[in-house]
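In what follows, a single structure is set out as structure tokens and then discussed.
Just one protein chain is left out here, and the rest sit where they should.
Chain naming follows the written order as A, B and C, and within any one chain the residues start at number 1.
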Amino acid sequence: MSGWLAILVLWPLAMASLIAIWPKLTKPVALLALLGTGLLSMVVFNLPNGVWALGGWARPLGIGWRLDEISRLMLLLTGVVGMLVSLYAWWDSALPRSFWVLWLGAWGAMNALYLAADVFNIYVTLELLGLSAVALVAISLKAGALQAAMRYLLVSLLGSMLFLLGVALLYGQYGQLDILALATQMEPSFPMLFALVVMSVGLMAKTAVFPLHSWLPLAHGRAPAAVSAILSALVIKASFYLLMRLWLEVFAPIPTLALVYGVWLMGSVALLWGAWQALSSQQLKPMVAWSTVAQVGYLVIGLGLLAHPNTPTGINTPEGWQWGLLWLMMAHALAKSAMFLAAGNLQQAAGHDRISDLGEVMRVQRKTLFAFGIAGVSLAGLPVSAGFLAKWWLLELGIFHQAWWLVMVMVVASLLTAGYVFRVLNVALNKELKPVIEHAPVMIPIHAGRQWVVLILACLGVLAGLQAQWLWGG
Amino acid sequence: MIDNSLWPLLIIASSLVPAILIFFIPENSRFLRSAVNIGGALIKLQLVVLLVLGIYAGEVYELSWQLLPGLDFRLQIDGLAVMFLLLSAFLWLLTTIYAIGYLENSPNRARFFGFFTLCVSATAGVAMAGNLFTFVVFYELLTLATWPLVVHRGTEKAIAAGRVYLRYTLIGGGALLFGTVLLHSFAGTPSFEPGGYLSAIDLPSWVLWSVFVLLMAGLGVKAALVPFHSWLPQAMVAPAPVSALLHAVAVVKAGAFGIVRVMFEVYGIEYADALGMAFVLLVLASLTIVYGSVRALYQTDIKKRLAFSTVSQVSYVALGIALAGPMGAIGGLIHIAHQGLMKITLFMTAGNFAETLGVHKINQLNGIGQRMPWTTMAFTLAALGMIGLPPMVGFLSKWYLGIGAWEVGAYWVMAVLFASSLLNAAYFLPMIYRAWFLPAPAEWPNERRLSPHCETHWMLLVPPLVTAFTVVALGLVAGFALGTLGWVQWLVEQEFVQ
Amino acid sequence: MLIFDVLLALLILGLAWMSVSSRDLFEAVVLFIALGLMIALAWMRLQAPDAALAEAAIGAGLAGALLLATLSRLDRQTDVSPRRVSVAWSLIWLGLAVGLVLAFAQLPRTGEGLMPDVMANMEQSGVGHPVTAVLLNFRAWDTALELAVLAWAWFAQQALNREQHPGFLALQGHVLTSSAKILAPLLVLVGGYLLWRGADATGGAFQAGAVLAAGLVLYSLSFKADLPYDGWQGLGLRFLWLAGFWLFALVGLVGFALGLGFMGYPPAQAGALILLIELFATLSIALLLAAMFSGVSERRSAA
Partner (left out) sequence: MMAGYAALLWLVPVWPLLLALSLTLPAVRPYGIRLLPWALLPAALVWLVAGAAQLGWLDWLYFDWPLFLYAPDLLMGTRITLDSLSYIWLSLALFVWGAAAWHSSWVKDRQAWRFSLFFLLSLSGSLGLSLAGDAISFYLMFSLMSLAAWGLVIHEQTDFAKRAAHWYLILAVLAELVLFAGIVARAAELGSTDLAVWAVSGSSEWSLWLIWLGLAVKVGVPLLHLWLPLAHPAAPVSASAVLSGVMIKAGIIGWWLLMPSWVMQDSVFVSFMPWLGVATMVFGAVFGLMQTDPKAVLAYSSISQMGWLIWGIGWVWQGAEPSLLMIWVAWFALHHALIKGGLFLGVGWIKYSTAGQGFIPWVWGGLILLGLLLAGMPFSAGAWLKMQMKLASVDVGLAMPYWLLLLGSVATVLLMIHFLRRLAKLDTLSPDQAKPVSRMALVSWFGLVAIAASWIYWVAMPSWDSGALIDALKPIVIGLILATAWRIRIHKQVQSPPGDMVVLLEWFGRKLAAWGEGYQQGYQRLQFRIGAGWQRIGQGYQSFLQRADTAEKNLLNWPRFMQLLGGLALVFWLLLIL
């Protein structure tokens, strides 16, 4: 086992601790933290696969860590997006010091989570992550944010508890907690069915899958932009990643066709519901947040497609179809973080985020606007972008399963996505739209670096659409 | 010498890099921007000309890499591509000059020229796309790059038009994507090849037909086939260079070009004919041709009339392809270039009228020939070409289409051509008449002195004159091997030889 | 005893329901505290006195006090709107409860879990009690992360409290003050005992920390109006918040450096290291819990 893994987890936590202990060092330490963690994830991404037991105890007894293609990619994604968002936050003077402590804690927790191959350990990391994330939402201390954080806290705890319940059932059934071992022993039985159900529901609540999404637009819409970006791009991915592990690995023999159809339905409704809300939203950040609800629908559909009993595994290249789902996560993470950060730039500059009044600000912040546009392109699955490839993959698999209605829904949802993205761009380009408020608000200058960060994130989403090959090493 | 596989990238970069540069050039550095603009256009033209020679010498230019398992991103330059490339590079240069003259005093130039240039990259990509997937990528990219141009003026009307444009093109793009994925999951996405690749695979007929319907719906939107055409006349609120480029090269041609690719190099025209698809397309194209012309007749706005004329004229390409014979194919393919040249002339001259004199309506054209003889002459030549009079290039298209129709025994298509030409005459000749024969008004709606010597700014005047000259010259020397006709004949030989 | 167990179980359920369904918040909090006590009893019945103690200290004591503190800041304490019990709601959760029971009922009874493994490795663990071995050695990473969770929970609270008045309601009275004088040292003593005992019997850092924290809270409740240890905001205290986790992590890293794998102990020094870790963990836990309870704000400490 490489020490890089431990350092990857401990580094952000250490930096966070430093900040907690010496608040005066916040800025330099934060920079050190974000660069270090980002680079470490790149290093780890290039490590070979492996499974290790912590503390030298053989796996069923000790806690397992593992590095495979999926976790590596998740780590990289978290590292890159996390680093860029952190840079943005670094330039955002409005964020309090405690942001760094909490965010770095969440970052460390995510890294630990992706490495963990032990359901109980995962639970613990999930707790750390959830706790930090909830606090991040409320960090602005606005009344709405606190209320949203409260709701998020309850949902998050509920989700964790349900997960823990499943862990207990797993332990009760097989007497161990190691994912790899569980996966080999798994057989359908009533307790296992139940475990799958409660864990899935719990994680879905944390991922904000329709109809358990209601906390998300509040939390993500009201949190500071950097936090929203982190939550939407990364945090919900962590719980979705677990869902993916459970469905496709731990409980792989259990999901039935009926469940798959059910999940498709949920995803489809999520897509339409989220799009509907996003289209009707009068404010920018809630709109972007609603878009997350919709996009989670894609993730869930993707999961359903993969869990479909007929899905061939291992066709084409190394690990088969699962790449698409990862790709989808990556596309969404890049695009959504860019969008949220862009929204943050606009909101801070204008002092509000009423879409119809943002025209002036958007025209001034050209880079931000452009980034918002191309992030929207990736989100809507228009080429060239990672989102396009991901959507291609979804459609292809949908057609493979001959789920025509699903394919139609996905295409329509893609168009709806374009609809709400371009609604914003329309405002930017419309010179005749008069603001509701007569007196022009003073525009607050934004650090130039923040515009660049947004642009880089969005461009990464585009570039990723051009070269997906390194992912599977083909 | 550069590796052949780098050429496609060079071609794209030659407009992509300027585009990115332009985005970052400050609004007021007029000279720098113009230099980058024109420099890029010149380099691209130069590259394409070299390519033409290379292709003629039998060189192969391809570049591909795997994007997803079983899915390649593939660029390849064949004769068809290079024709479209040459057209776009040539017209881009002219339109850029024109656009500089047209827009250099208006706001948001960096944005405009950036997207304008980006749009050409996308067009180059469409031309060079080596398989259906790559084609879809660039096709959609084109939508995205052109949208900011359509709404450039930022008026409510422009925004509304942009909305309609997006609605149509994105939904069309969705259909196209669906069709492409559908086809991919049944037949994979091999590269385009003359004669098509589907005839070799035994696919169920419902797949073939659904794919066909989806692809045609997707391509038909951009190619403005009835009933997917409504966006086009609305998109006329865009600045004149945009209309010119949109209607002549970029958007509608991308659609038409896609139809060519699909019919020739995915299905294979003989296979499509045997399946009955060619006939469906033929009927659709015929309907569009007649419908567009009829609607054009009723327009009072110059640009709107031209737009409906585009609806009608672009379908000549589809018509030629759908005739499923070599002669028809020649007619369709040369019309890609010919319609481009003629329509861009018309739009640029219309833009000159609007920009110099504030003339937007047809009944304001009276006597404009005396005030702006050069512009009006260019307009006249292009309009006569549209009608199909020799020696303008329009005649060549119509000639080969007619021969193609007769060749395959589709006599009713002759009637369509006849009706279309008649209608073309009916809506273009009155304009010409007004321009030259009626007395000029005492005062123009909004006259501006753009140049002390010329009738208008030289940057506005030269491009349409050059294209008008090309319209005549290419028609006159049609037999020349490197002319459009010669080139297309060479292409069609390849297509129909096996 | 079966009857008692059944009654206890029913009482727990009944208290839980009443607490949830109560319209008056104060009543609900009181019922919640009672519930905590009953659960502590249940732990006792399950022969887990350490858990029982922790539950009593945290679940009933600290949590109850926190809730009461919160209550004092709310305007409306009684929910006057009519409440309907939704049939669907009840049925759904009833169904799930049935499912849960069925699921647990169907678990294999023979499963011993990891117990054989644990027992087989007790020798190398450096401690005598299997639970401690699991918590501090075999699954040390879990425990370390739990300590981190605790620390970050406090950070989270700090972040949220940074501009607000600390949520503490002075509950003190003379009775409290006098009882605190007696109880506080006792609690410290109990804590130390639990910690030391953890090596060989049930007990350990968490329990000890919790009890210590309770003592601290009690102390602060009785002597200070709002902030129990204003002066303890110093560097040392901050170190101590994180000491438990970082000691763990550093030992883990040393283990890695020695080739024992991350979170591995050198077998020879395992016992001593674990005791050291436990000591600091206890301190961390106690301080963190106490701090969270009293809700120290940075600004106030700075002022």
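In this text, a residue touches a chain if its C-beta (ideal position, glycine included) is under 8 Å from a C-beta of that chain, and two chains touch if they have at least 3 such contacts.
Just so you know, these numbers come straight off a predicted model, no measurement behind them.
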Completion exercise
Check: shown chains touched by the absent chain are A, B, C
Completion exercise
Out of B:107, B:391 or B:441, only one touches the absent chain, namely B:391
Practice task
Among B:89, B:466 or B:485, single out the residue that touches the unshown chain.
Solution key: B:485
Problem - Residue, one of A:140, A:200 or A:268, that touches the chain absent here - result: A:200
Completion exercise
In the whole complex, of A:121, A:207, A:232 or A:277, the residue touching the missing chain would be A:277
Completion exercise
Those residues of subunit C that touch the unshown chain are 86, 88-89, 92-93, 95-96, 99
Exercise for the section: Name, in rising order, the residues on subunit A that touch the hidden chain in the full complex. Expected result: 155, 158, 193-194, 196-198, 200-201, 204-205, 211-214, 217-218, 254-256, 258-259, 261-262, 276-277, 279-281
Handout entry: Touching residues (missing chain, whole complex) on subunit B
Key = 298, 327, 373-374, 377, 387-391, 395-396, 398-399, 402-407, 411, 414, 417-418, 421-422, 425, 429, 433, 436-437, 475-480, 485
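Keep this in mind: only the chains that are shown with their structure count from here on.
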Fill in the blank from the handout: Reported most central chain by Cα centroids is A
Practice task
Return the chain whose centre of C-alpha atoms lies at maximal distance from the corresponding centre of subunit A.
Solution key: B
Practice task
Have a look and report which chain pair racks up the highest count of C-beta pairs in contact.
Solution key: A-C
Handout entry: Centre-of-Cα separation between subunit B and subunit A, whole angstrom
Key = 42
Exercise for the section: Would you kindly tell me how far, in whole Å, the mean C-alpha position of subunit C lies from that of subunit A? Expected result: 31
Completion exercise
Note: subunit C sits from subunit B at a C-alpha centroid distance in Å of 72
Problem - Where subunit B touches two or more other chains, by residue - result: none
Practice task
Send over the residues of subunit A in touch with two or more other chains.
Solution key: none
Completion exercise
In their shared complex, subunit A is touched by residues of subunit C numbered 99-100, 102-104, 106-108, 111-114, 117-118, 121, 137-142, 145-146, 148-149, 151-153, 155-160, 162-164, 235, 238-239, 241-242, 245-246, 249, 252-253, 255-257, 260-265
Practice task
Write out the stretch or stretches of subunit A touching subunit C in their complex.
Solution key: 1, 3, 5-6, 10, 13-14, 16-17, 20-21, 52-58, 60-63, 65, 96, 98-99, 101-102, 105, 108-109, 112, 120-121, 124-125, 127-128, 131-132, 134-135, 138-139, 141, 146, 149, 165, 169, 171-176, 189-191, 193-195, 197-198
Exercise for the section: Quick one: which bits of subunit A touch subunit B in the complex? Just the residue numbers, please. Expected result: 315-317, 323-324, 366, 370, 377, 382-384, 388-389, 391-393, 395-396, 399-400, 407, 411-412, 414-415, 418, 422, 426, 429-433, 466-469, 472, 474
